[in-house]
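Shown here: the complex without one of its protein chains, the others still in place.
By written order: A and B. Residues from 1 in each chain.
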Amino acid sequence: MKFSGFKVIKEALTGHKGWAPLWRDPDPQPAYDFVIVGGGGHGLATAFHLAATFGQARIAVLEKGWLGSGNIGRNTTIIRSNYLLPGNQPFYEFSMKLWESMEQDLNFNAMVSQRGILNLFHSDGQRDAYRRRGNAMHLSGADAELLDQQAVRAMYPWLNFDNARFPIKGGLLQRRAGTARHDGVAWGYARAADQRGVDIIQNCEVTGFRIDQGRVLGVETSRGFIGAGKVGVAVAGSSSRVMQMAGMRLPIESHVLQAFVSEGLKPVIDGVITFGAGHFYVSQSDKGGLVFGGDIDGYNSYAQRGNLPVVEDVLEGGMALMPRIGRARLLRSWGGVMDMSMDGSPIIDRTPVEGLYLNAGWCYGGFKATPASGYAFAHLLATNTPHETATAYRLDRFARGHVIDEKGVGATPNLH
Amino acid sequence: MTRVSGGLIDRSRSLTFTFNGQSYAGHPGDTLASALMANGVRLVGRSFKYHRPRGIFSAGSEEPNALVTLRSSARAEPNTRATVAELYDGLEASSQNHVGPLGFDLLAVNDLMAPFFAAGFYYKTFMWPRAFWERLYEPMIRRAAGLGRLSDLPDPDAYDRGYLHCDVLIIGGGAAGLMAALSAGRAGARVILADEDFRLGGRLLAESDPIDDAPAPQWVERVEAELRSLPNVRILTRTTVFGAYDHGIYGAVERVADHLATPGDGVRQTLWRITAKRAVLAAGATERHVPFADNDRPGILLSGAMRAYANRWSVAPVAKADDPVAIFTTCDDGHRTARDLLAKGVNLIGVVDARADAPAGKDYEVFAGGLVTGTRGRRGLTSIRLRHGGQDRWIDCTALGVAGGWNPNVHLASHHRGRPVWDDTRLAFLPGDGGPGGLIPAGACAGKGSTAAALADGAAAAETALTALGITARTPDMPRAEDHADRPSAIWHVPGKGRAWVDFQNDVTVKDIQLSHKENMRSVEHMKRWTTLGMATDQGKTSNVTALAVMAEMTERSIPQTGTTIFRPPYTGVSLGVLGGGDTGADFRPRRLTPTHHWAETQGAVFVEVGPWMRAQYFPQPGETHWRQSVDREALAVRAGVGLCDVTTLGKIDVQGADARDFLNRVYANMMGTLQVGRTRYGLMLREDGTLFDDGTCARLAEDHYVVTTTTANAGAVYRNMEFARQCLWPDLDVQLISTTDAWAQIAVAGPKSRQLLTRITDGADLSNAAFPFMACANLTVCGGLRARLFRISFSGELAYEIAVPARYGAALMQRLMEEGADLGVTPYGTETLAVLRIEKGHAAGAELNGQTTAQMLGLGRMVSAKKDSIGAVMSRREGLAADTRRLVGLVPVDPAQKVTAGAHLFTKGAVQNTVTDQGWITSACHSPHLGHAIGLGFLEHGDTRIGEIITAANPLEGQEVALRVASAHFVDPEGERLRD
Partner (left out) sequence: MLIPHPLLGLRDAQEFTYLGDAALIDRPDPEAGEAAFASYVYDRDNPAGLHRELWFHEQGDRSWLVVTRDTLTHEILGAELARNVARTRRAGA
């Protein structure tokens, strides 16, 4: 079934009798050519691209719970390609381009909204660092603008310019950045993959890998053994737990990142704003909630919930930057478990086990990467060679000394 | 007016308030909702999606409909539930989410378009043409969405935060909570009793059933009086415990002044972080409704709320006293409302009880096995359709109470993601295992809803808590109270053709859930996300369980098989202002001041934020109108004479002990073990991953005494890492560390005349080049006996010293140096000049030492000793680091009139410019007053072999491109003769 305005009107007039399931609930086949472990954004996007872009068939996605139950539905929905390092920026710019055509590619409105992201700076040093970054963005084909204080004031006159501990001196603006409806991304990929014959198997937990003589043969699951030509693991947040079943230790720690949404409000903030001197970033959803967050809690956790000090820290930043939000109310907070990698950058690579591939280490930035991650992982699975924008995401880069450390904090995952 | 008799309002006083500009009166004890109801106001708001007319639905914090904007201008408080807004004189409220007047909302057209807005519709359309989403569709949706409007002015009120500790925190001051507090309080435990209401009592205030044969509120008052007399009990009313965090920490917000027109000099709200050894969750229960066609009209209320309004607030939800009222119930509880309304003289036309075995009514008609299948009344209920005995008929009715049973308020018990468990007898979710440690649910939130059961359970919970804490408790005598076990029935909604609302605020109907099921959004989480059920400001308090039941019916599974629903903090909305705790504006972070700060103020210094510090940026003199004039003057003065700069912010770490030498040799990458007493050495510290961590100096003041300096930014991190090395890596070394950054004021004295100046204050010390050469250090005294440390080190490239004195003498030392140096032209300089001087000298600073740099990149690769073990040494030899060919270079514009811009990227002249051809970037740049043109430092591929080459600095971000000549990074005195002079 194709979604369209016409279809919506037709169904509205005929009592919504013609809608069909967005995806099937098939029973698992005994074996597939490709088994993707993890029915989150990255796993679903991988399956979609395997089928749609690389013409592969016999593909299954195995999801422990309900599809999209992981970080794809627990993030602050920001999409951007404003990275600094050459190992990252072209990949995220590729992702941005895929966002820009996603709805047409998937025939699903994921509400990709290019509202712009503004990173504020507060010192000459930060400005210089943002200039370096903005230029790196331009050089990769992305857009960026360096705004002075006056230009920032024109965009957001109600920010705290006059009574700030760290005065706003300007900002780096990427207009093509923005937000997308996170659940919609998972659903759009799931539906489009399903339409192309991918079996999405929910409530199917992988409990082990069957490996023989260094080669993966399939996965043990809560619904029995499923054979596989190739297995791709895309379970960020749980990567260490899953890969441990294949005998691997990863350069990853799991940390909890909290996110927050306020009660619905009439339009307050048009784009995304990040506050460089505090630990705060914010946007407003189409429904009117202010969606915001800050730092990770900072300790290893699989608990999907955080603690009060970070809540306070985030809102200190929020109030310092935007004193008008004081009388809005926090509606809900939640926690997601992040794969915090040792250099803050992801891994898309083969593993020492033949036929077993890993997509992991997305830190708190996996959402924006979803389309490119799926594309690049599918590329790797289908062709056995990395996609040209993802060549730096090697598992051995740590041992070899080719880390991609955007923040320059080294092997301390809670600081990335 | 529709006031009835009795109640807990103070009729002796009147309060005036306005709603949508119209003036009304109420009484102390009223909420905005009860006062509006007493004035016959029924239409108070509009729903989110369809803009349906809505009235007051509940009497508590679960309210989905009666949301108003309280106050105005900078204090405007959108989405405030009228049901919990305490009335005060002069209260100002207005309705929200409508275009035009509330009664004639233009967006009510959405309701006619409702078939087009079914669950998930927006995922299926608005995709063509692509650009129209941002330009047309989305702005339209955003304008229509949202609820209240936030002021664009800063919140003018103050907030505070505080920390409380107790043995037992009791959450909820109803029957169970009061009894728990009484038990624990009498036992001498430190008790905090918190309730969201402005009056203790919870549901006891809303019921007519007596306790010990007297009205329940009298018992509440007696208990409260006793609790207030106990010094170990703290009562927090108007306080919502909104979240259960780890290790017995609870977040609570006290609405200190929300019941006043303004907070005056006080705070509006306080955020309490309560650390409790045990907690009793006595949060009560929330009544659920029963969806039926058009069940959302003003005048349709929860039956228990109707009872609460009658008993506590002495008001009936009707416009005129004799308007007809009915009850629709699926359980016995609806009959309690009927009884109480009759007692208040309300015109009750009967109780529609969906159960065939409904109890007979005392003095009122019961329609056993009956259903309400429809309603009429555009802006307020006028009639209901009753299906009874196989017949449908319309009955005039202006208010309908709906009773569908009660959902225990298990929220906090599931904040640690423990799932509630379904109880088939009570037809409700109860707190399950895996709740927050030490949290004991009691009373209605544990499924013990009768007054007697709640009282007993509260006492029992307190006893459990006290026993665990080793406190002996005596169970208090139980008062006599009603003990009626409700008989809920599994009638979850009334099937039918019309739209039956499940989630009122977000306009989610039974049909939406059915559609969600049809589209395979069957997991509860999918259904909620597809339909937006439970995502509104009430967080599904009145809708979640009902929706689950409707979904269960469609999947033909039981409710627990279908799913559970857990809750996340906060329990109810918490203002963002109070979560920030008041640390806002200029007080957002502490402001660290250097010892000479006040002196610098008197010199007219301009200050700049440097991390937590405020530092003098430059010292403008009369006639200087641009910062460059001041900085050029300061820099030239240093190179020609002598300048003074407060460098106290550099980290200082005292290292002492027999093994201090060994320890430092392992912490620094370069050889430090050979440093002699009385000498200072530049040092590099690496992270264990081999990347450059920090640089600074290490001075050996005595055999077993060193002083390490760090950069300002890394002062804390370096100390932390050194302690890690000491305690975790080499615990057997005899070495002690202490940070003395705050203990010593340090002033750089730089320039060719620095020796001359210092000699005037150093109590006869021999500072000659022979006696105190470059990189010497010493303990000495200055100004006639003041102990000091002197280091002959230089950041500027000139003959220079840094002198340290106890911090309290820092300002005095600065003043003395200024006086003593007047004839030498001594010049104070700030961070700008400091930066210019170090760029001219080619010293790395924060822009170069950004955590991504290796010693090799700075041209200092050979300093990393291969002869010893030190942190990071092994990893610095990894292939990726060793093969890095980027090197620090100096950069000069080919055209001296051109600027050098930090952040520009470097390219081979004439090369295509992209990520792949990128050759480096400019880290720092300034105008060099010494050279008379701009200069820069940067990292460039093979930079060490490209001196003299003309390259391109590209700044496409700002549309600039400049030709630069690669030069040595040492623009000043490359041989270092001035340093050693």
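FYI, a contact is a pair of C-beta atoms (placed from the backbone, for glycine too) under 8 Å apart; a residue touches a chain by one contact, two chains touch by 3 or more.
Just so it is clear, the model here is predicted, and its values are computed rather than measured.
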| item | value |
| --- | --- |
| Touching partners, among the displayed chains, of the absent chain | A, B |
| Of A:Gly40, A:Gly188, A:Pro251 or A:Pro386, the residue in touch with the unshown chain | A:Pro251 |
| Option touching the unshown chain, where A:Ile78, A:Ala228 or A:Met342 are the choices | A:Met342 |
| Given B:Pro590, B:Pro622, B:Pro731 or B:Gly932, the one touching the chain that is not displayed | B:Pro731 |
| Candidates A:Phe6, A:Phe161 or A:Tyr299 - the one touching the absent chain | A:Tyr299 |
| Residues of subunit A in contact with the chain not shown | 238, 240-241, 244, 249-254, 298-303, 307, 309, 342, 398-399, 411-414 |
| Touch residues of subunit B, complete complex, unshown partner | 245-249, 275, 416, 437, 688-689, 716, 720, 723-724, 727-729, 731-732, 869, 873-875, 877-878 |
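Heads up, the rule we're going with is that only the chains that are shown with their structure count from here on.
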| item | value |
| --- | --- |
| Subunit A and subunit B: spacing of chain centres that average the CA atoms, whole Å | 22 |
| Residues of subunit A that touch subunit B when the two form their complex | 3-5, 7-9, 11-13, 15-16, 19-25, 65-66, 68-69, 73, 86, 89-90, 100-101, 103-104, 107-115, 122-123, 125, 127-141, 144-146, 158, 160, 163-167, 181, 183-184, 187-188, 202, 262-268, 278, 284, 286-288, 303-305, 307-308, 311-312, 314-320, 323-334, 397, 399-403, 405, 407-411 |
| Of subunit B, residues touching subunit A in the complex | 48, 75-79, 115-116, 118, 121-128, 130, 133-134, 138, 141-143, 145-155, 157, 159, 161, 243, 245-246, 249, 251, 271, 273, 415-417, 511, 515, 518-521, 523, 525-526, 529, 532, 535-537, 539, 568-570, 573-577, 579-581, 583-589, 591, 608-610, 687-691, 693, 846-847, 850-853, 875, 878-882, 901-905, 913-916, 918, 921-924, 954-958 |
